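Every protein chain except one is present and positioned as in the full complex.
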Amino acid sequence: DEIVVSAAASLTNAFKDVAKQFEAKHPGTKVLTSFGASDVVLQQIVNGAPADVFASADEKAMDKAVAQKAVDPATRKDFARNGVVLIVPTDSKLGLHDVKDLKRADVKRLTYGNPASVPVGRYTEASLKQVGMWQTVQPKAVLAQNVRQALDYVARGEVDAGFVFGTDAAIMPDKVKVVQALPSPKPVLYPIAVVARKGVNPHAGEFVKFVLSAQGQEILAHYGFKKP
Amino acid sequence: MTGLVVPLLLSLKVAGWATLFAAVLGTAAAFGLAHWRSRWCNFVDSVLTLPLVLPPTVMGYYLLVLFGRRGWLGVWLAHWNIELVFTWQGAVLAATVVAFPLVLKSARAAFEEVDPQLCNAARVLGSSEAAIFFRVVLPLASRGILAGVLLAFARALGEFGATLMIAGNIPGRTQTLSIAIYEAVQAGNDDLANILVLVTSVTCIVVLWLAGHFLPAYGRRGSKR
Amino acid sequence: MTGLVVPLLLSLKVAGWATLFAAVLGTAAAFGLAHWRSRWCNFVDSVLTLPLVLPPTVMGYYLLVLFGRRGWLGVWLAHWNIELVFTWQGAVLAATVVAFPLVLKSARAAFEEVDPQLCNAARVLGSSEAAIFFRVVLPLASRGILAGVLLAFARALGEFGATLMIAGNIPGRTQTLSIAIYEAVQAGNDDLANILVLVTSVTCIVVLWLAGHFLPAYGRRGSKR
Amino acid sequence: MSVRVHIEHRLLSGQREFRLAVDFQTEQRRLALFGPSGAGKTMTLQSIAGLMRPERGHIALNGTTLFDSERDICLPPRERRLAYLFQDYALFPHLTVAQNIGFGLKPGWANPSRRRLPAAARRWVDAFELGHILESYPWEISGGQKQRVALARALALEPRALLLDEPFAALDTALRRKMRQELAALQRQLEIPMILITHDPDDVAELADEVYEIRAGAIIGTVDPAALALRGDPRVQAAA
Partner (left out) sequence: MSVRVHIEHRLLSGQREFRLAVDFQTEQRRLALFGPSGAGKTMTLQSIAGLMRPERGHIALNGTTLFDSERDICLPPRERRLAYLFQDYALFPHLTVAQNIGFGLKPGWANPSRRRLPAAARRWVDAFELGHILESYPWEISGGQKQRVALARALALEPRALLLDEPFAALDTALRRKMRQELAALQRQLEIPMILITHDPDDVAELADEVYEIRAGAIIGTVDPAALALRGDPRVQAAA
């Protein structure tokens, strides 16, 4: 038996591990994973991609999926929590200590995900608006197409600072330095749901259950995700 | 090791089929355009070039809308039990659409270079127009067409925007080399990315190099120099 | 409305420069390859085709590594106050690299079709090799080269993977039409996406159509038919 | 045997206009078109072969109408079944000499094999001394060899008529004489009409019963083959 799991890009490393352990527990079942930016995955599912499970990086993408009747709302559960952090290259000489420092004239360029399509960008926008920095930061921004691109720009020192998920920053501890965790007006929650289509795969529900189980949560914690 | 072989074979399969389709369709369309003497000719040509102009992701999005479960072509194909979304056949579709204009333009230029006097010679020798195409025009245009086909192959091998959209990124099933490279770069896994790039490059160079040896011999008329 | 005009003009500027560079460099390289009679010739050709094979995003990644603030070419260019990352010049670089092989392959096929006897005729009439290139070979190969250049223009206009990587997505500064379309599609903003696609398509069709009218007149020898 | 040609056509090239208005009709089987360079000889022959469609007129051969602008008849060249020798040979550059000669003898969508020569072509290969170059490509043979290959290719087909545009121009005297005899023999054997363009009075003397003189696009009359031979050649005038 096979199940196809479509998930947000930021879940790549964690969900590959989850899939492996799920297969170990359910011999004979094969988990096929497909990762992409949450909104891309959403579009594929809405257009009838034969996926069984959808895991998104924010509520908005999942809301759209529900609205388009692409997933079964009864199965929707939040399964992980994350946070947005401000990062700089490890060798940064600017000496930034706080989001407010981004006002300084010697901070020329910074990056975050495009709020129009990338969950991490939407969270960043909300946080910066809360601390009254959005107007200052926006003109200096280079929009990234997803979290990992923002991370890459910072890691290569092409920009002076950037906003990413805490779990992503943890991937390159030797290249980027976390300056500050941002307060968020709404929690950074990851929802999961079974895709609605003819002849629902019986293993889909089991996979969701496994992600929510103690074993699944342990794996996610290993990759830096917190409990919802 | 299998982590390399599976996407490599998949890439070759997808690029191979896509090149075949693009070559046949592109050559046929080019021949039509080269002989259809109308003001609309260049217009149709430009329209057929569009798959090259639109960003592949966008191309892929439209293919998804068209061939998805709810798309009207998708619904139609479902009757025949053909599913394109999230399958390697979908990747072939994406690569074909994107590679098609490359064959079209090269082949059209090549067809228009063929001396019409030679077609006349074949005509008085009793050949039908179809026979003239296969016996005179096609061989004489083969160099230009081949250039287009090689470009198409390279493009199909490198295609990933549209593929990612319609075929998804499923290791072992739709994860081609290009998508694997993309994922490795995104994951910050530079070493794997470099290895994959090397494999792709070597594959492509080998295939193009081999193809270079099949250039028709009569093309070597320059050897007198 | 300005939301359309700014990216449109930027796209035309970027695609225009990229096409120019790709045309000149591609034609020169093709001429070199067509006349360099060596076993390595096809190999070099294949290597030069690589920018087409690698996924554009990956191409962009390597360009970033090379031309970024810490890349060795980037450091060197910084001495001359040239910055490519996050500027429209960077977008030109990306589009040029990606479009280059299209000119190369088409031009090479066209050059090899030129009858060497005509070069001999020019030689005995006292022309230098450079003059022969400009007066005989280039005009006779112009149809094939033009096909390649038009492909390059279309590709440059549609380029977005590599551009996004090196030039970034800065509205009003490096946000080309392609990137704007990508953004709209990703954001699920279908109406905006459709309008942008329409603008790109019309632009491309108009440019390609116009270019079709500049085809050299002597090419119309088929008119006797 | 009858040939009937009445055609009008206008060709523009830049400012220049060329008017073709050729009209002749004969029961003779062996014709020659004779006239200065640029007079419209090739164009007349191309019209008969169906390679050019004149604006007005009609063309009939042995009672079969090949072209009639009023009845909107224009047989495609394929159905006219004529042997045509192109002035510039028009050999297929991608085929060997053997394949070029066998081209018309092999029906279907594939070219003849690179080496095997159809039996029907053998006669002409031998007659025109082409045996040793059968495997060469057109760019590997001399001018006169090209002309002989083109002639062999045209004759191999058992055509309904022969249209030959300066068939011996590139040949030396000895070969020319030999090929002229071959051609006359073929023509006697098949009993088909032949129209020949030539500048050589010897060709006319040996191969034509009637000679039409064509100037600036129009037939200006017939010439006696024997008289032509004398008119054309100052040496003969001196010797006579």
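Chains: A, B, C and D, in written order; residue numbering restarts at 1 for each.
Keep this in mind: a residue touches a chain if its C-beta (ideal position, glycine included) is under 8 Å from a C-beta of that chain, and two chains touch if they have at least 3 such contacts.
Just so you know, these numbers come straight off a predicted model, no measurement behind them.
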Candidate in contact with the missing chain, chosen from D:Thr26, D:Thr65, D:Gln87 or D:Thr222: D:Gln87
Touching the absent chain when the full complex is considered, from C:Val24, C:Ile82 or C:Ala121: C:Ala121
Positions on subunit C contacted by the hidden chain, ascending: 115, 117-118, 120-128, 130-131, 134-136, 139-140, 216, 218, 221, 224
Those residues of subunit D which, in the complete complex, touch the missing chain: 11, 13-16, 34-38, 41-42, 87-88, 96, 132-133, 135-137, 140-145, 147-148, 165-166, 169-177, 199, 201-202, 205, 229, 232-236, 239-240
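As a convention for this text, only the chains that are shown with their structure count from here on.
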Chain hops separating subunit D from subunit A, counting only touching neighbours: 2
Chain closest to the assembly centre - both centres taken as Cα means: B
Centre-to-centre distance between subunit D and subunit C (centres being mean Cα positions), rounded to whole Å: 49
Geometric centre distance via CA averages, subunit C-subunit A, whole Å: 36
Approximate Å spacing (C-alpha centroids) for the pair subunit B, subunit C: 19
Multi-chain contact sites of subunit C, meaning residues that touch two or more partners: 61, 182, 185-186, 224
Touching two or more other chains - residues of subunit D: none
Touch-based graph of the chains, sorted into line, ring, star, complete or other: other
Contacting chain pairs - touch in the sense defined above: A-B, A-C, B-C, B-D
